[in-house]
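Right, one structure below, let's go through it.
Here the complex is missing a single protein chain, while all its other protein chains stay put.
We just call them A and B in the order they show up, numbering each chain from 1.
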Amino acid sequence: MIGPVSALFQLPGWVDLLFALFVGIAFGYALEQGGFSSSRKLAGMFYGYDTTVLKVFFTAALVALVGARLLSFFGLLDLDLVFVNEYYVNAAIAGGVIMGLGFIMGGFCPGTGVCAASIGKTDAMVYVLGGVTGAFLFAETWPWVAPLAMKNYKGPLQIHEVLGLSSGLFTLLLIVAAVAMFWLAEKAEKRFARPDIGGLNDPGMHPEDTKKV
Amino acid sequence: MKSKPYMNPYLAGTLLGLALLSAMFLSGRGLGASGGMKYCVVSAVGAVDREHALESAYYSKYFEEGKHPLANWLTVELAGLLIGGFISGALSGRLGLKNERPPHVSGRKRLFFAFLGGLLFVYGAQLARGCTSGAALSGMAVLSVAGFVTMAAIFGSAFLFAWFFRKLWI
Partner (left out) sequence: MNTRIRISVLLVLLGLFLALFPEENPGRYRISPQELARWATADSMVVFPDEVARWINSEEQEVTLIDVRHREEYAACRLPGALSVPLEEITDPQNEDLLRNKGGKLVFYSNDEEAAAAAQVLAAGMGHSQVYRMSGGMNAWFETVMNSSFSGERITARENALFTQRLNARKLFTRYNSLPDSLKENLFVTRRLEKARMDGGCE
């Protein structure tokens, strides 16, 4: 059992931070390479003309899920020591709805916003500013939000437990569902295509540039 | 330099998945982005008005035992995100100041909604204890119910509100 490395080995604190840096760089690189530094591309998911979000998101989740289970199977990773986020029913739903609204307005999520800001997108920079303000607002309104945030605690519940399936079987079902979604996504893109939104796959041509042409 | 096209989404997804897997393998946790922002805010408040920070039930727990909110996994990861994004942009020729929006939307309108969107999103992320990277993506990778529910709520809500904000994008 080697992983999680930080948990199993007595390493000095800065090593874990070094891991964080490495992971962050890989994270940012992958996001930008996938085109997540473009708000129009991200928003496109919800108007059907660009389903990159779906493809990247689900591929990433499944690669990590399958990878982790495989590592665990070969005794290299102790999954019991990997953080499973805890389920607070009301907060998850309410927070999710607010986030959806924020997404469709801003065209970013925090990760992609920071990523886009790093390559110079000014709308992303303003998004991040808004984000920091939001975090500040939350901290200041904590006494009033706390009851909602703490309601209905269910612990680090896992889906396959709730459904009574083995994790392997559920993973397979998820994969099949995702593959079906990829196929549907390709179809949707053809149907809702917007050739007038140039530059989505070839960022050499930016929408603002088309005005000059 | 003419910018290169974006990477194949499935490959990019695989790369992202491997980044997440490294986080799980090395540090026993998933990714995060809104968390890092929170720590920046906490640190700033601590620097500007230390008394308020120590009195508040919310802020004080980040200063216990002399901890510094910036010396935190999520904050360092966020810094890495900036660096990684920049490197990718630089290598692909996508660097450049740009206020990205559809041609019919004014720059100011875009910035206004970007700010508001960011505010709402991170507020919601703090409530749900995670954003798309932290709760949804990392949550799915550990099969957590919270991850799935949060993701469904985000995507469902965004689809629902999409029609009302269509003028911003199409």
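Descriptive notes on the structure:
Basically, a contact is a pair of C-beta atoms (placed from the backbone, for glycine too) under 8 Å apart; a residue touches a chain by one contact, two chains touch by 3 or more.
Being a predicted model, the structure only gives us computed values, none of them experimental.
Screening A:7, A:66, A:98 or A:159 against the full complex identifies A:66 as the residue touching the chain left out.
Touch with the hidden chain on the side of chain B covers residues 8, 10-11, 13-14. Where chain A meets the missing chain, the touching residues are 55, 59, 62-63, 66, 69-70, 72-73, 80, 153-156, 166-169, 171-172, 174-176, 178-179, 182, 186.
In this section, only the chains that are shown with their structure count from here on.
Chain A and chain B, compared by their mean Cα positions, are separated by 8 Å. Those residues of chain B lying in contact with chain A across their complex are 2-7, 9-10, 12-31, 33-34, 36-38, 40-42, 45, 56-59, 71, 73-74, 76-90, 92-103, 110-111, 113-162, 165-166, 168-170.
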